[in-house]
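A single protein chain has been omitted; all remaining protein chains appear in their positions.
Order as written gives the chain letters A and B; numbering starts at 1 within each chain.
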Amino acid sequence: MTDRSLFLLAVAVTLGLALLSLFIGVSSVSLAALFSEGPDSRAMQVLLISRIPRTIAILLSGVAMAVAGMIMQMLTRNRFVEPSTAGTVESASLGILAVTILTPSMPLIGKMVVASLFALGGTGLFLAILNRIQWKTVLIVPLVGLVLGGVISSIADFFAYRYDLLQTLSTWRNGDFSGVLRGRYELLWITAALTFVAYLAADRFTVAGMGEAFTTNLGLAYKRVMTLGLVIVSIVTAVIVVTVGIVPFLGLVVPNIVSMFVGDNMRRGLPWVALLGGFLVMLCDIAGRLVRFPYEIPVGTVMGVVGSVLFLYLLLSRRTSHG
Amino acid sequence: MIKVSKLSKAYGDTIVVDDVNLDLPRGGVTAIIGPNGAGKSTLLSMISRLLPMTAGSVTVGGLDVSKTLSGELAKRLSILRQDNHIAARLTVRDLVSFGRYPHSKGRLTVKDKEHIDRAIAYLNLEPLADRFIDEMSGGQRQRAYVAMVLAQDTEFVLLDEPLNNLDMKHAVEMMKLIRRAASETGRTIVLVLHDINFASCYADHIVVMRDGKLAYQGTPAEVVTPEIMRDVYEIDIKVHTIAGQLISVYYD
Partner (left out) sequence: MADAQILQRGQLSQPVLMLMFLSALAILLMALFMTVGARGDWSFILAFRGKKLAALVMVGFAIAVSTVAFQTVTANRILTPALMGFDALYILMNSVLVFLFGSLTIVAADPIMLFMLNVAAMVGFALLLFRFLFSDSTRSLLLVLLVGIILGTLFRSLTDFTLRLIDPNEFIVLQDFFFANFNTVNADLLWVSAIIILVVSAVGVSRLHALDVITLGRDQAINLGVDHTREVGITIVLVTVLVSVSTALVGPVTFFGLLVANLAYVLIRDHRHVFIMPAAALLAVICLIGGQMLLERLLNFDSSLSIVIEFAGGLVFIFLLLRGAAR
C-alpha cells in the first residue's frame, strides 16, 4: 500500500469514527428517527445543535493541539515539549482568569486575544529560562516547563480561590466537549486557519528545528520563524482553553508516535500528526461518553490517563533506543 | 589472606568475570592490571561485596564475604572505588571521620579522633582539613577519600584505580604512601592500576587479567616480560631495566 492510500484509509477511519460520534449520547439519535420525523424533529435538533458542533469541535481541537505540540517540539528541539509542558496552557488560563475578574463584560474574542498574549508571554518566559540553564539536557527542558506551569497555575489558583472561580478554572484545564453547542465553539475555526498556516510554513519549522546556525546558514531569519511558531502555538492554545479546555499531553504523544514512522520532516509529518490528533481525541471522547453511560467522563480525564501512560512509555523506552 | 574460588559474574549472556581462582598472600601490595574490559574492577567489586557474584566464593581473612555481616567485614576490609559522588557538602575532616563508622557507629571516641588525625596527617591534608571536598581539586579529593579508608584501619584495603585524576607528582606520592602503609602497618593492599610501570615499580605481586580470566600472576620480574605483555595487550612492548626498575616502553 502506498503512503497516499494509507493516508486516505486513515482519513476514512477517522471520518467513520466522527460519524459514529454523531449517534452517541444521552438523547438517542438514530437514522430512522432522522428520516421518519423530518427536519423539525427532536432528533434532528439534537444533531444540529449538539452532535455536529461537538464532533467538529473535537476534530478541530485535536488537530490543532497535536500540530501545536509538533511546532513546539521543532522550535525547542526537544521531543518532550508541548503547550502543557511549557507553561503555555497555564499562562493562557491565567490570562482568561485576569479578564474574567477585571473586565467580565469583554466579548469572547477579546478574552481570547488577552489569553493569547499571556500564552505568548508565558512561553517566552519558559524559553528565556531555558536559555539561562547551563547544563541543558533533553529531560531538563520539560521538567522546567512543567514546574513553571505549576508556578503559573498557583498564581491563577490564588486569585481563583479568592474570587470563587476555581470551578471555572478547572474547566479550562480539563478538556470537556459535553458543553459544546452551536454558537459556542465557532472560535475553534481560527485554529483550522492557523494549522493551515503551519502547513505552509512547515519547511521553515523543519529547518529551524536544526538550530539557529543551520537556519541562518540557509538564509532564513531564525528569530522570525521562532516568532511565527510561538504566535501560532499561543493563539491555538488560547482558543482551545477558552472554548473546550485543554487535553493534556496530546501535543506531546501524537508527534512522537508519528515521528517513529514518518520521521521529522514536518511537511511529510504534519498531515499525519493532524489526523492522528483528531482521531485520538475523537476516540477518547467517545470512550468517555460510553464508559459510564449515561454520565460522561471528560476527554481531558480520559486523555490524562492515556496520555500519561503513553508519555511514560516514550520516556522509559527512550533509554533502550539511545543508550 | 584473600581467597577467590571459581568466581564468575555474568550480565545476561555477557560474562565479565569468568571462573577466577586466586589466592592473595597476607601483607604487601598487589596490583591487578590488564586491558580495558578485562574485568579488573568487577573482580575487586565482588571481593569487596559491592557487587553480588553470579557464582563462586570469596573469603577475606577467613570470612566469607557473601555470608559475613557487612558491619563485621567493614572492620576487616575497606574498598575505594573511582567515582564518588556526594550530594551533601562535607569537609575533609567529616569525610575522614566516616572511616571510623564501622568501629564507633557515629559516636567518636578519643581513640577514633587519633585515627582520624593520623590519617589526615598521613596524606598531608592538615591544611585542607576544614575545606569542603566539593571545592577541592580531583587530586585533593582523591587523597581525602584515601585518608578515609586509612582511618577505617582495616587489615585489607582495596583501591580501584587510585591514581585516576592524579598528575605524575601526586601519583608517585600516592604510590609511595600506599607502599609505606603496607610495610609500616602490615596491611594487605590490593589495587587496580592502568599503568604497568607503576605496578612494576611499586607492587610486590602482580595479577594480570584478560577477558574476564586470570591470565598471569607473580612478582613484577616474573610477569612484566615482553612476551606476557604482548600476549595481554596485543601490542609490542619492550621492557628495560632502568635504575633497577622494570620499565615498559610501548610508544612506537
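What to note about this one:
Going forward, a residue touches a chain if its C-beta (ideal position, glycine included) is under 8 Å from a C-beta of that chain, and two chains touch if they have at least 3 such contacts.
Everything numeric here is computed off the predicted structure, so don't read it as measured data.
Across the complete structure, the visible chains that the omitted chain touches are A, B.
Only one residue in the set A:24, A:127, A:140 or A:192 touches the chain that does not appear here, and it is A:140. Here the missing chain is touched by one residue of A:41, A:171, A:206 or A:301, and it is A:301.
Hidden from this view is one chain, which touches chain A at 80, 129, 132-135, 137, 139-140, 142-144, 146-148, 150-151, 154-155, 157-158, 161-162, 248-249, 291-292, 295-297, 301-302, 304-305, 308-309, 311-312, 315-316, 319.
Mapped onto chain B, contacts with the missing chain fall at residues 48-50, 69-75, 78-81, 84-90, 94-95, 97-99, 101-102, 105-108, 149, 152.
Following the convention adopted for this analysis, only the chains that are shown with their structure count from here on.
Centre-to-centre separation of chain A and chain B, using mean CA positions: 57 Å.
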